[in-house]
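One chain of protein is taken out of this complex; the other chains stay put.
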Amino acid sequence: MHRGLSERLWAIAIWAVVLFFVVNLLAMIAAVTVDSFGTRWFNTWLPAGFTGQWYAMVWNEFGLPAILWVTVEVVGAVVLISGLIGVPAAYAMARRNFPGKQAVMLLFLLPLLVPPITYGIPLATVLYRAHLAGTMNGVILANLVPALPFVILVMIPFVEQIDPRVEAAARVFGAGTFRLFVQVLVPLLTPGILAALLLVLVRTIAMFELTFLTAGTDSQTLVVALYYAVFAAGVRPNQSIDAMAVVYMVTTLIWLLIALRFVNPTQIVTRAKQ
Amino acid sequence: MAIVSRDFRELRLDGVCRSFGQMHALTDITLAVGRGEFVALVGPSGCGKSTALNCIAGLLQVSAGRIWLDERRIDDTGPEDRGFGMVFQNYALFPHMSVRRNIAFGLATQHRPKAEITRRVEEALALVRLGAHGDKLPGQLSGGQQQRVAIARAVVVEPPLVLMDEPLSNLDAKLRLEMRAEIRRIHAMLGCSTVYVTHDQEEALSLADRIVVLIDGRMRQVGTPEELYTAPSSRDVAEFMGYRNLVTSRAEPDGNGVAVTVAGARLKGTPFEAVGGEAVVAIRPDDLRPTPGGPILAKVEIAEYHGRDFYAVARGPDGTDLYFRSDERIKAGDEVRLDAAPSRVLVYAA
Partner (left out) sequence: MRQARPPLRWRLREMGLDGVTLLVVPGVLFVLALFIYPFVYGLVLSFHPKQGGAWANYVTFFSNPYLYNTISTTLGIAIPATLINVVASVPVAMRVRLMKRQRLLTTILVIPITLGTVMVAEGLLTFLGPRGWFNRLLLLSGLVSSPVGLLHNYWGVMLSLVITGFPFTFLLTLSYVTGIDPSLEHAGAMLGARARQRFFRIILPLLAPGLAITLALAFVQAFTVFPSAILVGQPQGTTRVISIAAYQAAFEQYDYSLASAIAMLMALVQVVIIVLLLGGRSLLFRGPASSGKG
């Protein structure tokens, strides 16, 4: 449609704001990256020289390998368990209308709507009483609380997309539920499952509060270790903290990019809207 | 409601073109719509009729050409300033406003006095016979009622021109006939010029003063409904206007007509273009009739009972399928002899 002058100015203003946001965001990321490779950086635009020593330091002295391994274990377990429990649960929610279904839906929605710190503290208390706090299992359980409902809510629309008559045909030909699942449903649901699990993976890597509240010294994930490093900023050289930050960033963004092959950026954010 | 009387004489499109990248949706559209005229834009899907309407409305900018409203050039003004009324295919009623507020919207934008708005809205409601539904929300109305609200909303501002974009295609068949009559009635009462887009040639024939046939973005023929029905100017227009029998044939001059071969039989036809050699013969199913002793011999494949007559498909000895109508009872397997009057056998260049 035709645009008047004032509308054009408004459009320019908005794009200017967006550009400002994006440029500063990218500059922020660049600053961290550049710093992590710098020798000394005090009062100049760029560091005096470039080096990889901080990465070596993070790897050798800060226990990065162990932390990475913990992260892999936690995230892997969360993805696996939330998938194994969540996909069948989503199938049941999509295909059956049972009394109390609304309540169950609300039950699955709540952990996604309530921010982690609000339920994290009571959860940590309970895990502490159960002697699970500070252990890997405790961390995994805590991270499952938002992950499992997320898988369910993401998978339900995918299941609903499959024509129920396909399943009816399989049953007519004698398939029991297990066979139906493995040979018919899972192949059809694979894109959805991949999408959901990749998103859970990305979210769990970045999930700070829950792990922070439940982890012990040897069950910290990367993001929690990063927090401690930043928190104790005076103790460690700044560049090494930035090196750790870059490792974290690369880990997260790689999985984000992979996830974006299968999903729209909006789906990372939007949940089931009423 | 006052009959629309603006000092409007004509809307003129002058060489209007519209392209989307490399795709030319409209080429060289030149047309004048006079006061009170009902013009239908028709054509097969994708022919550009909706694009043309949107250009007139101002919702799309023209790539080339001009649009004039009397002496004023309007192709560079926005839709807000053209003052036309528009009725959309999906009604586009504001779902959060009542029927009254929907209809009043155009008047409210003009900041008319409240009393005037109320009066004119009531008149519009009466015009479309929805007086009892004024306070309902669009979601509470049926499809036909929603479309009538859309019409009321478009005409209440007394526009010089009303644009309608396939307004009836979302309605079921019976409702469509009812609404067609409504549109005719309202047009007769108000007398506003209307440009009406439809893919249904029957609708166009029944409503329009003049019909414009668009194919692939170009104007192929402009004429009265009767002209288009009985004398389409080219094969493509004939096909669109329901000449279902389209047969290639050799054409030889024969007296003041041409002789063609249809399904192995020799027929006399009327040339519409310069023909010599290869030609296309177009015959309406209603004009092709079982005639004792007729030249075409064919075997009935399918016969459909339509109450007053039969609609049938028969296959000639050379495999050509012919569509025709029969008053007499026929069934699949019957042998028929078909004939058509020379004036109703239209011959075009291949």
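Labels A and B are assigned to the chains in the order they are written; within every chain, residues are numbered from 1.
Convention: contacts are C-beta pairs under 8 Å (C-beta built on N, C-alpha and C of every residue); 3 or more make two chains touch, one makes a residue touch a chain.
If you're wondering where the values come from, they're calculated on a predicted model, not measured in any experiment.
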Q | Absent-chain contact - pick from A:Leu9, A:Leu113, A:Ala168 or A:Val182 | A | A:Leu113
**Q.** Residue among B:Gln89, B:Ser206 or B:Thr270 that touches the chain left out of view
**A.** B:Gln89
Q. Out of B:Gly43, B:Pro138 or B:Pro232, which touches the unshown chain?
A. B:Pro138
(Q) Can you tell me which of A:Met93, A:Val139 or A:Leu197 touches the chain that was removed from the display? (A) A:Met93
**Q.** Touching the absent chain when the full complex is considered, from A:Val126, A:Ile162 or A:Ala175
**A.** A:Val126
Q | Full-complex contact with the absent chain, from A:Met57, A:Ala170 or A:Met249 | A | A:Met249
Q: Spell out, residue by residue, where the missing chain touches chain B.
A: 57-59, 78-81, 83-86, 88-96, 105-106, 109-110, 137-139, 141, 143, 146, 153-154, 157, 163, 170
**Q.** Residues of chain A (touch criterion as defined above) contacting the omitted chain
**A.** 1, 4, 7, 10-11, 14-15, 17-18, 21-22, 24-29, 31-32, 35, 42-43, 45, 85-86, 88-89, 91-93, 95-99, 101, 104, 107-108, 110-111, 113-119, 121-126, 128, 141-142, 144-145, 148-149, 152, 177, 202, 206-209, 212-213, 223, 226-227, 230-231, 233, 238, 241-242, 245, 248-249, 252-253, 256, 260, 264-266, 268-270, 273-274
